[in-house]
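For chain A:
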Amino acid sequence: MINDKNSQKIVDIIQNFARKHSLFVLAYGTGCGAIEIPPTMTSRYDAERFGIRGAATPRQADVLLITGYLTTKTVKRVIRVYEQMQDPKYVIGFGSCTINGGMYWDSYNTIKVLDRYLPVDIYINGCMPRPEAVIEGFIKLQKKIMEGRAEGAKHYKENLEWYRANQKKVLGPTTPHIQEYNW
Partner candidate 1 sequence: MEEKKAQILEKLQKVFPEISETKNDFPYNRVDLRIEKNKIPAILFYLKDEMGYKHLVHITCVDWLEEGKFEVIFIVWSPVDKIKVFVKTFLDRNNPVMDNVDMIWRQANTYERELREMFGIQFEGLVAPKEFILEDWDDMPPMRRDFDTEAYARKRFFARPGREDARDVRQTIAERTGEEIPDFAKKYSR
Partner candidate 2 sequence: MVGSPVQLIAIPLFAAFLIPLLGKAWKELVRITPGVVILYLLYLSVDLLNYTIEHGRVVEVIAGWTPPWGIDLVFSPFSGFLATLMLFMGLLVWIYSYRYQTFEDYDDYEPTLKYYLLLMMMITASVGVVLTGDIFNLFVFIEILGITAYGLTAYYRHRDGAEASFKYLFIGSLSSTFLLLAIMIIYSQLGTLNMADIAVKAHELKPVYKITALVLFLVAFGIEAEMFPLNGWAPDAYSQAPAPVGAAFAGIVVKAGLYTVIRLIYTLFEVGGTYEYLIVMGLITMFFAEFAAFSQTKLKRMLAYSSIGQMGLVLVAFGIGKEEGVYAALFLMFNHAIIKSLLFMSGSYLVYKSKNKYISELNGVGKMMPVTSFLFALGAFAIVGFPPFAGFWSKLAVLTAAADSGMLLIIALILSISLIEVIYYLRVVNRIYFVKRDTDLGITKPTPQAMFSMLVLGAIILIVGFYPDVITGVLHKASATLLDKGSYINDVLSLSQTIN
């Protein structure tokens, strides 16, 4: 029954519905944008209305929220965290630093284009984006999930070599022990 195509579609719809309404967010406080997360989650903006809640570890999280600039040192950890998350998983780039480097465009130790290194599903621009914008971004993501287009993880898996090459370039030759990513 499960292999039946129509049934699979129904199952997919149910699963996507569940995924959409239950987003566990790993807010990786990499940059100054992390300060926007508390108001988003607490009483003023209350993102929990939409089923969005914080997760403490990547194993439990669905969404990796990258809040701002990523130094070369941090990006290594971020990649690891992303790879530790369970499929399906989504990445939200947060603030202009993740889009084009923002004010760190000429910094010697900050990456500038996040989607070369990780499959970003949604970018939220602004420096910093307000909580309203963040929630807007989440709703966009939910829409994408429901439509079945939030396939960043799949994309990452398929283009792993490209991503790896990009990552290696930034992280340097001696960067060790990024786990083999084989699922």
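Rule of thumb we're sticking to: a contact is a pair of C-beta atoms (placed from the backbone, for glycine too) under 8 Å apart; a residue touches a chain by one contact, two chains touch by 3 or more; residues count from 1.
On how the list was made: all candidates are chains of the complex that A comes from, given by their letters.
The shown structure was predicted, so the numbers you read here are calculated from the model rather than taken from an experiment.
The candidate from 1 or 2 that touches chain A somewhere in this complex is 1.
Here chain A touches candidate 1 in the complex through residues 72-73, 99-101, 103, 105-113, 116, 166, 169-175, going by the rule given at the top.
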